[in-house]
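A single protein chain has been omitted; all remaining protein chains appear in their positions.
We just call them A and B in the order they show up, numbering each chain from 1.
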Amino acid sequence: MRNALALLIVIVLAGLMMAGVSQLPPPGSPDGAVHRHVAAHYIDGGTEAGGAPNLVTAVLLNYRALDTYGEVVVIFAALVAVLAVGLSGHSRGPRRQPDELPVSPVVDRIIRLLAPFIALFALFMILEGHVLPGGGFQGGVVLGALLILLSLVLGPRRIRRMLPTPALFWTRAIAPLVFALTAIAGLALAGWLFALPEPAWLRELILVGLELAIGIGAALALVGFYLSLEADHHD
Amino acid sequence: MSPNDVFDALILILLITCALAIARMKDLAAAVILFSVYSFALCLLWVHRGAPDVAMTEAAVGAGITAVLFFYTLARTGRREK
Partner (left out) sequence: MTEGLAHLDYIAVVILFAIGLYVVLTKQNLIKKIIGLNIMETAVFGLIVTSGMVDGGSPPLLGQGLEPPYASPIAHALVLTGIVVALSVTALALVLILRVKAECGSIELDELLEPDE
């Protein structure tokens, strides 16, 4: 009965949405409203106005840096909430030893073999994110995935030990901190929040710094999510 | 129909099939794996739509990290839906 009601609601809502989207201009026409105003301005502005040849990065870190600041704060807030709600108080009882986890030797060898290359690729994505597709967040996710893979092979304890506790406190907050710093520096040097100051090398330096901060912050947040979900699933 | 349209249509059909299968699946581990497949199909669609940045994020987050997080949760809560 309730399922039938839910189905009815969903079908009615889907019908309304179909009526809505059929009024939209057909996708793919280059003179649609999406492409005319702001997007056209950004594309015409090019590298000089945007600061980065990859226009997505230019939008994220320059034109709409305030939005990205919000995004970074959301990740950080989620990490704080996960660590607060996580089962840290519940991890009692004998833990299963990490080396008891059955990992196929093939998987083990492959992960150990590929780890340096994955790390290199992640760093490349972060550092070249303003020129090529990629960027801080993508690189950070790859880095976080690498740490999760390694903890599959080496055991989560080794990963926990790899992250030094006192520095971790501030490193987890690195992305919001660097963004706030950049915003204030832009205000001081050029007159508005997140302004990129003039010499081209300084702009590039700031962009790479922001990407690095996002990447490290994202990687640590992912590892934090993973470790608090993994925390005591052996009880 | 150009080859591009055919590719688009195939991916969209794959997406809808995956979503329906996820809705019907009682085994949650299978549903999570299907969600990975779904994300990867979506990633191909993003590349096709000229959004490589989004595709990279979708591949890393949707097909990789999200599945890992779901699996660690399932290890504690059981993989069967009642």
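By definition in this document, a contact is a pair of C-beta atoms (placed from the backbone, for glycine too) under 8 Å apart; a residue touches a chain by one contact, two chains touch by 3 or more.
It should be emphasised that the depicted structure is a prediction, and the values quoted were computed from it without experimental measurement.
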Chain not shown, touching residues in chain B: 1, 5, 8-9, 12, 15-16, 19-20, 22-23, 28, 31-32, 35, 38-39, 42, 45-46, 49-54, 57-58, 61-62, 65-66, 69-70, 72-74, 76-77, 81-82
Sites on chain A contacted by the missing partner chain, in the whole complex: 2-3, 6-7, 9-11, 13-14, 17-18, 21-22, 24, 26-30, 32, 34-35, 38-39, 42-43, 46-47, 53-56, 58-60, 64, 67-68, 70-71, 74-75, 77-78, 81-82, 85-87, 90, 131-133, 135, 137, 218, 221, 225, 228-229
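Definition applied: only the chains that are shown with their structure count from here on.
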Where chain A and chain B are represented by their mean Cα positions, the distance between them in whole Å: 19
In the complex with chain A, residue positions of chain B that touch it: 52-53, 55-57, 60-61, 64-65, 68-69, 72-73, 75-76
Touching residues on chain A, where the partner in the complex is chain B: 54, 56-57, 125, 133-135, 137-138, 141-142, 144-145, 148, 222, 225-226, 229-230, 233
